[in-house]
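A single protein chain has been omitted; all remaining protein chains appear in their positions.
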Amino acid sequence: MKTFPIGGVHPSENKLSRAKAIEVLPLPEVVQIPLGQHIGAPATAIVAKGDKVLTGQKIAEATGFMSANIHSPISGTVQAVDMQLNGQGLRQMMITIKREGDEWVETIDRSTEIKRDCNLEPAAIIAAIKEAGIVGMGGATFPTHVKLSIPPGKKAECLIINGVECEPYLTSDHRTMLELGEEMLVGVEILMKAIGVEKAYVGIENNKPDAIAHLAQLATKFKGIEIVPLKVRYPQGGEKQLIAAITGRQVPPPPALPIDVGAVVCNASTTYAVYRAVQKQMPLIERVVTLTGKEVKNPKNLLTRMGTPISALIEAAGGLPEHAGKVINGGPMMGRAMVNLDSPVTKGCSGITIMSGKDAERKTPGQCMKCAKCVSACPMGLEPYLLAKLAQKKQWDEMEAQMITSCIECGCCQSTCPSYLPLLDWVRLGKQTVMGLIRARMAAQAPKK
Amino acid sequence: MANKLIVSPSPHVQSAQSTASIMRDVVIALIPALIVSTIVFGVNVLMVTAISVASCVLFEYLIQKLMVKGPSTIGNWSAVVTGVLLAFNLPSTIPWWIIVIGAFVAIGVAKMTFGGLGKNPFNPALVGRVFLLIAYPVQMTKFPAVENPALDALSGATPLAAVKASTVGAGALPMQDLLLGNMPGSLGEVAAVALLIGFVYLLVRKVITWHIPVTVLGTMALFAFVVAATSEGADVTYMWQFPLFHVLAGGALLGSIFMATDYATSPMTVKGQVIFAVGIGAITMCIRLWGAYPEGMSFAILIMNAVVPLINKYIKPKRFGVK
Partner (left out) sequence: MEVLLYTILTLCALGVLAAVILYFVAQTFKVEEDPRIDDVEKMLPGANCGGCGFAGCRGLADALVKNDDISSLFCPVGGGETMKAVATYLGKTAAEKEPQTATVRCGGTCEKRPRTNQFDGAKSCAVAASLYVGETGCAFGCLGYGDCVKVCNFDAIKINPKTGLPEIDADKCTACGACVKACPKLVIELRKKWPKNRAVYVSCVSKEKGAHVIRACKAGCVACGKCEKVCPFGAITIENHLAYIDPQKCKLCRKCVNECPTGAITLVGMDPLPKAPKPAPKAAPAAAAAAPAAAPKSVEGPATIALKASGTNPLILLNPKKAVMDSAAATSVAGNVVELKESGKNPLCLVRGKKAE
């Protein structure tokens, strides 16, 4: 069975909510919509306090190409456009809307009937996706229209749909593929047309046999779509790892991009959102969020409007467990621990994982005994023990020479360390610093040209 | 909410293994060899091991408490591993005070001076053994005789010493004696089968990978084969017996499975580990065949230990996406 070539780990899967059908979460009374919930420039608000908005109405416009539109997830009155606390307790520009009923913009087709044919030109498809404000919903939140706009001189050879969901606990992509598989495959067809390729692969890890069987059966009705079962191994859902697993080609180190090996990768939930955007004129205003954790009473997959407070999801799953220690936005490998549970669900929020008791606490770090487990676990072929040491010594130049920019922050190194060292904490700090230095260097060189 | 939320950067998952569990696994892997050794040499073996372990742990505790002034590190079992390995490198008749001196050199000089676990450039148990071998050569090479007709010619000599002194041929010792430990030698090097059981256990528990032991033994076998094949009057029997004898006799198995794989003193990348292992195999064979000592495993490992920082500096793992 196919998988990526270097490193990787296999943490306990804990897919507690795998068999739970997608449930619709009741509409929230108040939503907060951050203007920056994607990679790139934050959107610019086009509504002001007191404005009435409809569900699906655009409330913030993309600021430039590398940005994304934002739409109102509910109908009601704009209460404020100001700085509000995000999940990390930091202030961020958000639009607060108070709900009044649920009136939709008329052009949006809300029927569940599957619309197969798409007669739009590639440019029109990309325009529709841009208009709908679609970004990568696996967590990276890279604007999808940017990914689909193939730079001149490059050529896409295949489309890869990421249905891997290698993060432990999370099941939102799994449920989407299982319950909305046909819609997603139409989305795949649309994406293939948009980038002009004949071949698409849907990579799914082997721990989702039901989704593999379901999609394989549906795929017979579509041309050029192949379902590829993959060996269960984290971080297979990493873009570079997935391309390597399916095509055998390795994306060179940054600044090279997947398109340099002819691949465009799109997440499964994003593909479903693309289908809705192009065929139903539905902007990205809701998504499936997995609410899970070992002590959570009812782990669930909830269809949630954007901007819903995370506390509402926790309530829907039976409330915060008694020994809850850590609430993570995302999965346990790459998710961000939160301090503010009233912060909103955003486009990149694929799940909320609640860790309880001992699981929530880090064990006391010891001394590095050079066991080299981090080196063999690193899927990018780096040496985390060395990078962490260099970061603590602030040797940024040496870190750059040791290819720190290749790090994908997957956390394999730290999760495999028997001494419980905070390797990635340091490596990430080093990566941020080195990236900053590289940007400064490029900015200094730019005017000379 | 009663409790404060805990916040930390990702990942939020940690290994089920710990330093202590790994070290404990190494000790467990050494138990079969200890049992065989006790059967071959008597209860003295347990005494030697106990003294060695106790003094290693005591020295680590005292140095950490009185000189480093840090939290106690004996809970990570690494001193126990050093103690057992040191004992396995000694003859069972060794006086107790030599063991204590060896333990002091191993823990005090070779390990704690450099900052303790993970920071020592040389394998502590081997430094202890080599120190004792040079300081007390008589006691260190006086092995109790084992009843074995093949070795009668030189009572108490290890098979390697006997072969070196040309009193017996490499093929003279029955293979089952080498496998089951029916021969004189240090505590831990006598029973090949017991050591191999330990090797399998370590592999199953994912404590070590196969690369270093297999490469060391493979290099030794190949080296021995080439020497045997090019020697005068070599026949086919000799060509397979000679390599097999060198792999099974002396400290080859103990060294390659338990000493060369020591985390702190072996390279970090698989490529580096293979280079390291080839070096150990070749140097061991050179010493065994042409050097002054009958056995060269410990010297070979220590020599290659010294090269490890260089290997780590220049041998990098295969980077993703780099051709």
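Labels for the chains are A and B, by order of writing; each one numbers its residues from 1.
We adopt the following convention: a residue touches a chain if its C-beta (ideal position, glycine included) is under 8 Å from a C-beta of that chain, and two chains touch if they have at least 3 such contacts.
None of the values given here were measured: they were computed from a predicted structure.
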Which residue of A:109, A:260 or A:425 touches the chain not shown here: A:425
Residue among A:199, A:294 or A:362 that touches the chain left out of view: A:362
Full-complex contact with the absent chain, from A:10, A:52 or A:91: A:91
Where the unshown chain meets subunit B, residue by residue: 4-9
Contact footprint on subunit A, counting only the chain that is left out: 88-91, 336-337, 339, 361-362, 422, 425-426, 428-429, 432
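Operating definition for what follows: only the chains that are shown with their structure count from here on.
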Between subunit A and subunit B, centroid-to-centroid distance (C-alpha), Å: 48
Residues of subunit A that touch subunit B when the two form their complex: 5-6, 11-12, 168, 240, 244, 250-253, 256, 320, 323-328, 330, 332-339, 341, 353, 355, 359-363, 366-373, 375-376, 378-383, 385-386, 403, 406, 409-411, 414-420, 422, 424-425, 428
Interface residues, subunit B side, partner subunit A - complex: 1, 3, 5-15, 17-19, 21-22, 73, 76, 78, 116-119, 209, 263-264, 266-270, 316-322
